[in-house]
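A single protein chain has been removed from this complex, and every other one stays in its place.
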């Protein structure tokens, strides 16, 4: 049962409330559905709406996004072209106007596609708690780590970021397989690959085996197929209302190829 | 990746109404002091447009314009019995009851008018604009508001009518199933064009070409809403919907909201071309048959047959998920 | 707007109408676009109480204990309702018209037959308190094996889950609604080809955008006013009165504006409990399904399994069709016994076949009870029949539309349920659709007509 909704004006007040056991919400799009319809232990919410955590700043190629920035703000920011499409693949307009960048990092799979993209972009979060602040790669973020205040990453070089989300519907549908990748090539050979997967495990999966299979190779149907086979060992898909684990495993290499080769 | 294209056919019929325990609906109609006609019902409008279509039936029968008709429905204290809105029965049953009530009211209306005009009621006609006039002498006419005033204040009459429709119960013969289960049958034929992605098993319904025979389109715009919305539901049933995605193997992972319960969004709608044929039924209101339910039915097998046409996979279990298509394709490839 | 093709049935559709046949605007549309249309939940009442349900956690179990003492301690909880508070706890929605058995409890007594079955209702000042109270009810179960497959349910060795003694509805002494027309075995013997296939479907939810619900308001004179989004006002009133054992005149149902029904709002599931709660508290009570309840607890369209065996001649005439149809009614009857009868009446589809044999089984399993939905008894049968038609046509290398036209029923044909067909138009909808897509039919098929008796002409 919801017992209080705090709307603190600054981060320190939010941190104090969270230290007292309250639950943080960005847009509330993950937490409110539960609170609306299901019994819950006594819960105090801390809304970050007014805590000064909203906004997108660029310093050179470094992007800093406040945790309470909505997905819609990212969607409509021309400077973040690669992320525009990522965000548009998530939920629907009236949800994206509420849901936040920070909140999406904690969305349960098969949701949380922005987090998949941010792992592929090697993004880092700033975390704040009563003892101070620290940085952590998005990849290592876990529930209860502290209050996320900002997400930071370097803009990928043009043409290096790839993103494909396969879902049951074209719009507003959870992930079957999400592939986000930053791939650098020199003279046709892959020199670096950072690949993250959504929809195919209980959390965002960093596809180390896929990366290893690609680096030093040309991107061809054959090498990507081999990388997909390698990746089958590191995904942990489950059955859900959208698709079975079998199906996700079966089509994972197809969507990996479509992400990396564009067809 | 290869996109495979296929076309499938299906044709169906669908019964209007039911034979369960008798199938009644009743209507009352009365004129107000100034000649509005209130139709009292207990029938329910689910969005299919019953309130509008029964008003049309009353207006046509009374010979009055639509603006004169008021529909007051679904209050059990004021409306007479209606079995309910299901079994493609609403327009047929309630429409018939309203027509019967309106006929009775029209008779009184014409008699009151005849007395006012000092002519024979049998020589009167309505012009559809609110006037009752003498056939052949249109100048001799009286407006419904004056008729109603005369009925209420001079003649002491109630311009009213009672209407009832009852399809009597038919008891199936236990040994043979002999029965009379319907009032009439509507018909539909669908041709579906689909695209199948041979790597993911995803089926896209591109086009539906439909012909519906519905007796009489009482309101062609609303009939179109019914048939095209219903065909969409057929597409949805065919390729998406299930409350138990792993039926019958497991009851786990049942969808609990509109995110998990999959239906096509507006991004998945096929192009629809619809043609309506009319073979008026002998017992329907102005020949109308029930169409609400039939419209979802033909698209489903048409899509199944189109999938087979596209890729050689025969799907015999609904819904036709990407997984079921892909498993079928894999089996064909393994066998090849 | 769909085109009306007035060339077909020209002689039969002469008309001289003023309003009929015109695209009159919907009378409700102004309210819809301005947000003023009043749906059930758009009425607000002071002092409104809310009702939520504690539901079964198991598919099939004996209830050994129900402890709701913690629920009563939740601030705002007003009352807890168990089966003992329901005057006539056992019901069947069709009892009004003499169709039994009354096989379903409003609230579970000593056992539950499906996951999600209501056991205890909690009434509280707020929705949150009612939810909290319902979650605090402790039910102790002894789990029983669940029967989850229709054909398994019919086997003699399968445990019987129903009080009536069979896992299927008994139709006047038969285990299925039967159709017996001609001699199907003779037909198979005569046929050049036999085709037999199996079809099935998963349960489907109506998924109306407005969930099922009602608000019951005690009136000054003691009557109960039920604001409901039922699809059938008197059906709801009469069934509710029977459950309450109160005079029918004690109740008034108001509704008629519904946010989508599709057959999902005819089961009378919310009104009786809301009436009991309103009577106990003498306050207006709202009982509206959550979205999850609508999706998982309210009746779905039944899953079905259908076997079709056809005997077909080389020239494409179907001479015999045998159908075994199983409706997964779930745990309780609701409208399913009628649905199986409606399915039987629909067989063998819109085709004239001289020998037809069908058994339509209404089978009980430990699933969410299914009930009426748009196309009740017919939709899944049509999927099976029309898939069968395609498979047979392909096997015999006959054009799929010509195959249907060859077997299409016409005026004067006797259907399998022995009613003489009239007003048929299958041939014409096929001809029209063929023309629509440029699918060429030979002259003899274009010349066919539903009103020309079979064998005459063409």
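Labels A, B and C are assigned to the chains in the order they are written; within every chain, residues are numbered from 1.
In the analysis below, contacts are C-beta pairs under 8 Å (C-beta built on N, C-alpha and C of every residue); 3 or more make two chains touch, one makes a residue touch a chain.
Rule of thumb we're sticking to: contacts and distances are computed from a predicted model.
Undergrad: The complex lacks one chain in this depiction; which UniProt name from "phosphoenolpyruvate--glycerone phosphotransferase", "Carbon-monoxide dehydrogenase small subunit", "Multisubunit sodium/proton antiporter MrpD subunit" or "NADH-quinone oxidoreductase subunit J" does that chain carry?
TA: Options "phosphoenolpyruvate--glycerone phosphotransferase", "Carbon-monoxide dehydrogenase small subunit", "Multisubunit sodium/proton antiporter MrpD subunit" or "NADH-quinone oxidoreductase subunit J" narrow down to "Carbon-monoxide dehydrogenase small subunit" for the missing chain.
Undergrad: What shown chains come into contact with the chain that's not displayed?
TA: Answer for the hidden chain's contacts among shown chains: A, B, C.
Undergrad: Just one of A:92, A:133 or A:184 touches the chain that is missing; which is it?
TA: Of these options, the touching residue for the absent chain is A:92.
Undergrad: For the chain that's not shown, point to the residue among C:4, C:77, C:242 or C:258 touching it.
TA: C:258
Undergrad: Have a look at A:49, A:208 or A:232 and name the one touching the chain we're not showing.
TA: The missing chain is touched by A:49.
Undergrad: Out of C:56, C:252, C:290 or C:379, point to the residue that touches the absent chain in the complete complex.
TA: Here the residue in touch with the unshown chain is C:290.
Undergrad: Please give every residue of chain B in contact with the chain that is not shown.
TA: Against the missing chain, chain B presents residues 46-49, 221-222, 224-225, 228-233, 257-259, 263, 265-267, 269, 272.
Undergrad: Name, in rising order, the residues on chain C that touch the hidden chain in the full complex.
TA: Contacting residues on chain C, toward the hidden partner: 1, 23, 25-26, 28-39, 41-42, 44, 126-128, 206-211, 257-260, 262, 290-291.
Undergrad: Which parts of chain A are in contact with the chain that was left out?
TA: 1-5, 7, 25, 27-29, 32-33, 35-37, 45, 47, 49-50, 72, 88, 91-95, 97-98, 169-172
Throughout what follows, only the chains that are shown with their structure count from here on.
Undergrad: Can you tell me which chain is nearest the middle of the complex, judged by mean CA position?
TA: When every chain is reduced to its C-alpha mean, the one closest to the whole-protein mean is C.
Undergrad: Does A-C or A-B have more contacting C-beta pairs?
TA: Output for the comparison: A-B.
Undergrad: Using mean CA coordinates as chain centres, what's the chain B-chain C distance in Å?
TA: 17
Undergrad: I'd like to verify one number: the distance from the centre of chain A to the centre of chain C, where each centre is the average of its C-alpha atoms, in whole angstrom.
TA: Chain centres of chain A and chain C, defined by C-alpha means, are spaced 42 Å apart.
Undergrad: Which parts of chain C, given as residue numbers and ranges, touch two or more other chains?
TA: Residues 291-292.
Undergrad: Multi-chain contacts only, two chains or more: what residues does chain B have there?
TA: 245, 254-255, 257, 260-261
Undergrad: Which part of chain B faces chain A closely enough to touch in the complex?
TA: 1, 199-201, 240, 245-246, 252-255, 257, 259-262, 264-268, 321-323, 326, 330
Undergrad: Provide the residue numbers of chain A that touch chain B in the complex, in ascending order.
TA: 33, 166, 168-174, 239-244, 246-247, 250-251, 254-255, 258, 263
Undergrad: What residues on chain A touch chain C, complex-wise?
TA: 1-2, 37-39
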